[in-house]
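Right, I'll just put the structure down here and ask away after.
Removed from the display is one protein chain of the complex; every other protein chain stays in position.
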Amino acid sequence: MRKIRVATVVLLGCLIALALLPLVAEKYYIQLFTKMMLMAIFAMSLDLLVGYTGLVSLGHAAFFGLAGYALAFAAPQYQAANLWLSLPLAMAGSAALALVIGALVLRTSGIYFIMVTLAFAQMVFFLFHDTKIAGGADGIYVYAKPVAAIAGWEPFSLENHTHFYFVVLLLLALVYALLRVLLASPFGRVIVGIRVNEQRMRSLGYRTFRYKLACFVLSGALAGMAGYFAAAQFGFVSPDTLGWHQSGGVLMMVILGGMGTLNGAILGAFTMMLLELGFQGLPAVGEVDIGKHWQLLMGGFIVCAVLLLPHGLLGLGRLVSPRPETGSD
Amino acid sequence: MTEAVLRTERLTKHFGGLAAVSDVSLGFFIDQIHAVIGPNGAGKTTLTNLVSGELASTSGHIYLDGEDITGLSADRISQRGVGRSYQKTNIFLPFTAFENCRLAAQSRLPSSMRFIRPALRYDNVSREALRALVEVGLEHRAQAPAATLSHGEQRQLEIAMTLATRPRILLLDEPLAGMGGEESARMVELLQKLKQAHAMLLVEHDMDAVFALADRLTVMVNGNVLESGTPEQIRASAAVQEAYLGTEDAHA
Partner (left out) sequence: MDANTFLIQVLNGIQYGLLLFLVASGLTLILGIMGIINLAHGSFYMVGAYLAFSLSQHFGSLWLAIAGGAVLAVAIGLLLEWLLISRLYHRDHLYQVLLTYGLILVFEELRSVVFGDDVHGVAVPALLQASIPLTDTLSYPVYRLWMSAVCVALAIGMYLLIQKTRLGMIIRAGSTNREMVQSLGINIDLLYRLVFALGVALAAFAGMIAAPVASVFPGMGNQVLIVCFVVVVIGGIGSVKGAMLAAILIGLVDTFCKVLTLEIGGVAVLPEISGMMIYVLMAVVLLARPEGLFGKRG
């Protein structure tokens, strides 16, 4: 009981700190944190699959990137898209893609599942890379941020970076709360049961395929939400947005933080992005520009993390006070 | 006699060239423990897997309440009232005993595509789960993670999960495996209580328990039914003496 309260206090503390950040931080940091929170939403959506349902997807960026492209389509040239219209549309697009890909990949499991999710994401990559539908390999610009107008009234403007920040913070909190509710629901219990022992779930009478597919679609839609706002913030979408480095990166965030916890996904996203920034800022050593070759350090860091942190960053805390998984959290 | 809850008709399963189960026709009735015995490799577990839908039969039919359920998937067969327990304990180790049963009971909601209300607030489901725990005498361990239960308690939990799905027929694959004397006695008592409301297929190696419990016995050898009848008939059967019981006694 005490443990849960500590976690809640820490979470609330973080939320308040994030809410106060724009008062003290410069524009650069506000935008940086906006980006980090978007990646945290993306990572949580993947955590639902990897950490809770036990489906290791290496193609999650496809849903992230597709929604970005959807925004680009919805905002042709210099016209801004309507947020209330284009956001649901983009998320529905990602969900639809997840439905199609999920129906295929969920026929496999284990190692196959990893390879097949990667391969189908690559297929989407080539769709945008090789054809002219959205600028090909060069990508496409989103010139204007979506407008949040309802019948002429505009409650906030995404062109304002502080407004953008608060919208994303709100979404982060909403998605977190939504997933917490979901995980406590009968559906949430079923997907965790599937991760622990899918065969037994079937023999108890659950049609596990349906639950996995529903989870895949929901996760795809949430990744789409993150991708939509990331495209809006960055003003640009390219095939790399849905490339496999993006998928690998977000998987790393989930696992680094500690999967199956949601908190871990957020922690992982923030840590990875700050690390990236830290590595990029390193000075040259001799002739080698370390900052430019930051991926070298990141790769080495990932290798070390796998070997040394079997339960992610949150697992470090658990070393101090072990906590059995009771299925009631 | 009343109609069988579950009936197999010339049920056959081939693995490659090997007939693991061939031409098995049996009936299972309420208030009757039907034990299936036989040496290792006789096809008892395969038969259980065929009935529960975890294996697809090569030929033959399975009828539940007179309805053909051959070829249905395991989840559908479970939904129609066939509950099974496993030879190797097959539970959700990280969850509490209660959550194991709650998940089992939850499977009887019309659908678990329910996303909002907390699972614990489905009172009927929780009540069913608790009832199943009480039935096997495990209610005092409800909040213990399944992984921390003793082997005997895990076996009990396995049965409780099956009961929480309110099955009409129980397929129990060696429920006494690895149990101590006292635990065994409790389980035997439980099974006797359960048979009043359930049809039961019992696969078991413990011959004392089998003859104490079974109302009907089927002896399988090499996938075939060697003999099927009352315990007295089986005891008296020369074929069984020769093929199975004799050697088993020699072992013991």
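All chains are identified by letter, namely A and B, in their written order; residue positions are counted from 1 within each chain.
Following the convention adopted for this analysis, a contact is a pair of C-beta atoms (placed from the backbone, for glycine too) under 8 Å apart; a residue touches a chain by one contact, two chains touch by 3 or more.
Quick caveat: nothing in here was measured; it's all calculated off a predicted structure.
*Asks:* In the full assembly, spell out which visible chains the left-out chain is touching.
*Replies:* Looking at the complete complex, the unshown chain comes into contact with A.
*Asks:* Which of these touches the unseen chain: A:33, A:64, A:120 or A:270?
*Replies:* Looking across A:33, A:64, A:120 or A:270, the contact with the absent chain belongs to A:120.
*Asks:* Tell me which residue among A:37, A:50 or A:134 touches the hidden chain in the full complex.
*Replies:* The missing chain is touched by A:50.
*Asks:* Among the options A:58, A:98, A:134 or A:314, which residue touches the chain absent from this view?
*Replies:* For the chain that is not drawn, the touching residue is A:58.
*Asks:* For review purposes, identify every residue of chain A that touches the missing chain, sorted by number.
*Replies:* Interface with the chain not displayed, on the chain A side: 50, 56, 58, 104-105, 107-108, 110-112, 114-116, 118-120, 122-123, 126-127, 129-132, 244, 248, 251-252, 255, 259, 288, 293, 295-296, 298-303, 305-307, 310.
Criterion: only the chains that are shown with their structure count from here on.
*Asks:* Centroid from C-alpha atoms only, then distance chain A to chain B, rounded to Å. What do you get?
*Replies:* About 44 Å, centre to centre.
*Asks:* Could you list, by residue number, the parts of chain B that touch chain A in their complex?
*Replies:* 52, 54, 73-76, 78-79, 84, 90-96, 99, 102-104, 106-109, 112-120, 122, 125, 143, 145, 147-148, 161, 165
*Asks:* So in the complex, which bits of chain A are touching chain B?
*Replies:* The touching residues are 181-182, 184-190, 193, 196-197, 199-208, 210-211, 214, 324-328.
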